[in-house]
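Every protein chain of the complex appears in place save one, which is left out.
Coming up: chain A.
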Amino acid sequence: MYVSLNWLKEYVDIGTITPEELAEKITKSGIEVEGIEYVAEQSSNVVVGYVQECEKHPNADKLNLCQVDVGEEQLQIICGAPNIAKGQKVAVAKPGAVLPGNFKIKKAKLRGVESNGMICSLQELGIEEKFVPKEYAEGIFVFPEETEVGADALALLNLHDAILELGLTPNRSDALSMLGVAYEVGAILDVPVRLPKEEVNVSSEIAADYVSVKVDTELNPYYGAFVIKDIQIGPSPLWMRNYLIAAGIRPINNVVDITNYVLLEYGQPLHAFDYDQFGSNEIVVRRAKDGEQMVTLDGQERTLKSSHLVITNGTIPTAMAGVMGGANSEVSNQTKTVLLEAAYFDPAAVRTASKDHGLRSESSSRFEKGVDPNRVKKAGQRACQLLSQYANGTVLSGVVEFDQLDKSAATIEIDSTEVNNRLGTEIDNDEIGDILRKLEFEFKQNGNLFSITIPTRRQDITIFEDMVEEIARIFGYDNLPYTLPQGASQAGGLTERQQLKRDVKNYLQGAGLMETITYSLTSKERAELLISPEVKGKVDSPVQLAMPMSEEHSTLRLSILPELLASMSYNSARKQTNIGYYEVGTVFLSDETTISKQPEERLRVSGALTGDWITHPWQQEKKAVDFFVVKGIVEGLLEKLNLTATYKQAKMDGLHPGRTAQILIKDVAVGFIGQVHPSLQDSFDLKDTYVFDLDLEFIFTIHENEPSFAKIPRYPSISRDIALVVDEHVHAGDVKATILKAGGELIKEVQVFDVYQGEHLETGKKSLAFNILYLDPERTLKDEEVEKSYQAILDAVKKAHQAQLRA
């Protein structure tokens, strides 16, 4: 809502307060002033001139040479506007004038002829093109004949005005009108509101003889029709056009402008039909028929539904109620008799129609929030008055109406003690009474009890709490004290799961990875990539949005990795090629083909690494990321969580067939490590990239709560090395498992310390060397015990893996 301060002053005396001060006060009381606009802030020296002579420029076809009387002097001005003509009153920027954009007007020579100023268009004076009346859009503006020559043109165009831009919250639809804003400002400044008068002299003819009103739906509790004859279509008065432009509405003609003016003044949308084009003398309001068609004012053919409300002539629609009129009954330059509608339409019905047709008009945005039931008829009367005054109209007697509208005001009882308890204040009863008086709310007081009649313009106030807010905002939020809650204090804290989540992040960061946050919504195509087997097993297909804004963000992720790879791709395109990323986030699992319930949300952690892991050039040290860098990080993470995992050679779509391990904890699949398949890497424009992905949800549920207190051993350990020659396809992990199993409980740890293939070994064979650490925390070990275990291990690996001791 744009509020012209000059216009506002017609209803409320704002005194000498500056626009900035007023804006600050309005903002602090609850309606945010988002900006103040001064159209002619930098302009000066523009006056009304009378075009005495207008001839073709001797050296240019499209230019005119004008002699313009600007009061104290006569100026020769060259003008290129196509609509310039002798006898016009125009806006003249004299030499020395400044126009918006700091455009300075100087004497100049145009094609050899002197020009001493500029005749201005409204655009040149700072008015947005879209608000300029169509007849002046291509040329200069022409003042009414009676305008005084030499007068300040900017003032006549109301361009010295300050316009407040209000950012209204949905509850404050009362401020979608100048009167509503006047009540607000009146309450803030403690000044009364002056209401316009709606009185008009009516003719002896009776409106009811011209039209009847029938309402066939509960969605239209009030419909009032006025008839105004002898209309002369023409421009509306300059002041009205100025105010409409300030409010952001383009002036059209007097009839349309008056309905718009009253809409802005009262917040009540009106509609003017051309009575002679209406097609009957019977107004019938009803629900549209499914598939019924009509052409609206904007020339669009609209197909209606039974949830939409229409005004008809008994046969066909003449307006989409509350949203837009029909082209068939539109007011034109030939209109002689106006049929004026002032109605109350059901907010939800207007909202539905406006939404279905993508038509949000000044009308619909007011109807859909509920207009003041007590202003509907008054607004119609006000329009009649203005039509009589500014469009030569003869207003017929009476309003033809259908009226089942509840116009009663609600009453809210408040106890000042409760108000103070809620606010933490000590506002006394007199002050509360004073606040209500400022708001122009009627009330009865009995001690601490106030019985308040809520004016119908304030549809937003329905309960005690609404009144509490009303009192608080006029009292001033700044005046509320600072207190702390009195309730019993409790210890706050993170849950174990939340703490674990932080631990995981801290570990991975310590391990050199950077945290990312990517979008949960991905493309359908990416949503199918790199899904961990245990996720795939639980899912029908990825969850899709019903109406995505783009294909790119249409599908909920089943893996964090695809968007993580996309982020890496973004970086590698910017020459950032050494990257280690991780992300902790939710994936969305649904086992339904047609979604009927919330998908399961599981927390996962994924990582992706590419490029060099270590680079220290001058010492010739350089290590590219490989499978084991990533595995080391994963192993460390699980160790931190007191979990032991096994790693199984696996094949997965999107991963290198020979470089993928599935991770199992307690025989449950929880994720994987692998190199991204070269062809997938290519599609992301990445070089060798390694990833991991783990089901944190599962890990958090089985993670050993108690930290195992590993005591520092008091007795010495014994260490043995064993080097075995095995077939090259034998997995070290399997051999290690055999050693652990055969070696007995005294084994503390088994580590691979060498893997060798090549010279001195048969082709197809490899050597695996393990270090086995024996320890008994309770006593010193005997050599015989260790020897026995060692022999058992040898036997077992021979049997299980055909392993030979390496010579």
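We adopt the following convention: a residue touches a chain if its C-beta (ideal position, glycine included) is under 8 Å from a C-beta of that chain, and two chains touch if they have at least 3 such contacts; residues count from 1.
As a convention for this text, contacts and distances are computed from a predicted model.
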item	value
Hidden subunit of the complex - UniProt protein name among "Succinate dehydrogenase/fumarate reductase iron-sulfur subunit", "Branched-chain amino acid transport system permease", "Cobalt ABC transporter" or "Phenylalanine--tRNA ligase alpha subunit"	"Phenylalanine--tRNA ligase alpha subunit"
Residue of A:Q123, A:S280, A:N392 or A:S520 touching the missing chain in the full complex	A:S520
Residue among A:H160, A:K229, A:K407 or A:R473 touching the omitted chain	A:R473
Residue touching the undisplayed chain, where the options are A:E465, A:D653 or A:E728	A:E465
Contact partner of the left-out chain, one of A:S204, A:Q598 or A:T701	A:Q598
Interface with the undisplayed chain - residues on chain A	27-30, 32, 169-172, 347-348, 351, 368-369, 421-425, 463-466, 468-469, 472-473, 477-478, 480-495, 498, 502, 505, 508-521, 543-549, 553, 556, 567, 570-571, 574, 576, 579-582, 586, 588, 595-599, 601, 613-616, 618-619, 621
